[in-house]
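Data block below; observations after.
Excluded from the complex is one protein chain; the other protein chains are retained at their positions.
Coming up: chain A.
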Amino acid sequence: MTSVTNDLVSATAQKDPPSGSRRARIPRAPYVFMVPAVALFVFSIAIPILYTAYLSLRTVKVEGLGLGPGARTEVWAGLSNYGRTLSDPDFLSSVLRVLGYGLVVIPVMLGLALLFALLLDSVRVRATRFSRLVIFMPYAVPAVISSLLWGFLYLPAVSPFTHAAEQVGITLPQPMAPGLVLFAIANIAVWGGVGFNMIVLYTALKAIPSDLYEAARIDGCSELQIAWRIKIPIIVPSLIMTSVFGMITTLQVFAEPTVLRPLTNNISTSWSPLMMIYRDAFTRNDIYAASATSVVLAVATFVLSFGFLRLVQNRAFAQENR
């Protein structure tokens, strides 16, 4: 709490409170407004994280055959759980797999989202209302349900593509074959994410004042040149943001591969890092290893997305701190 008093000195010295008459007093109301958020944050986020960090440093020591009360005791393990996680070939391959998956999902999803957003924004494209609604619709379908739907469409007996190819005498590879299952899962993520990102980018495009294009049009710029030279450079911050959100979502992929597993033998229980955490915690009952892996995954996500927030924070609050 010492930091609070320090803050008080600097806050009263530097910042004007909104009400001039209250300059000298510490307002009580904002703390009351913050109580529910802070209490829930502590209970649902801070304590679970700290407890998991604690568990990641613990392990169970088994005495004798491990039978009877007192034969299993929890002891400090130092960093050995982290050593196990980081040297576990399952973990390393799940990380590499998910990075590869991200390299497929993010460029394809954002590329399509940008293309559709530019088309929606173009003066020469028709049927925009219908397309915008339909392309956005998958956002309302949760990953579990969309995986279920695509999972059936991937089955050769159901797939319309296999059916169509057979009519012309081609045998299509099965989407859930070992080499292709990553793309099958990536397709589900792209399908679910394109519309939302399209709307974010389209909204950014609409905020550009149109007189910027008028001048370019008079100078004889084509729609394509306007998109490439004016529109895309202006919405780069939105593209960065959507990429980082895409990265966060990619790292925590869980629902899609878990739902597809009953339909194929080519998705292992440690396909993604989060699936491996689930397996360690609930199938192997090794909550210590699961805790260490959780911490590693959370830190990796945090580090990856940190740069993004610095970017957004500075932009978003410029008006408030004027």
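One rule holds in what follows: a residue touches a chain if its C-beta (ideal position, glycine included) is under 8 Å from a C-beta of that chain, and two chains touch if they have at least 3 such contacts; residues count from 1.
Convention: contacts and distances are computed from a predicted model.
The listed choices are "Carbohydrate ABC transporter permease", "NADH-quinone oxidoreductase subunit H", "Stage 0 sporulation protein KE" or "glycine dehydrogenase (aminomethyl-transferring)"; the UniProt protein name belonging to the chain that is not shown reads "Carbohydrate ABC transporter permease". By the touch rule set out above, chain A reaches the unshown chain at residues 3-5, 7-8, 11, 15-19, 26-27, 29-34, 36-38, 40-41, 43-45, 47-49, 51-52, 55, 112, 115-116, 119-120, 122-128, 130-131, 133-135, 137-146, 148-153, 155, 157-160, 163, 191, 194-196, 199-200, 203-204, 207, 210, 223, 237-238, 241, 248-249, 252, 254-255, 258-259, 262-263, 274, 277-278, 281-282, 287, 290-291, 294, 297-298, 301-302, 305-306, 309, 312-313, 315-317, 319-320.
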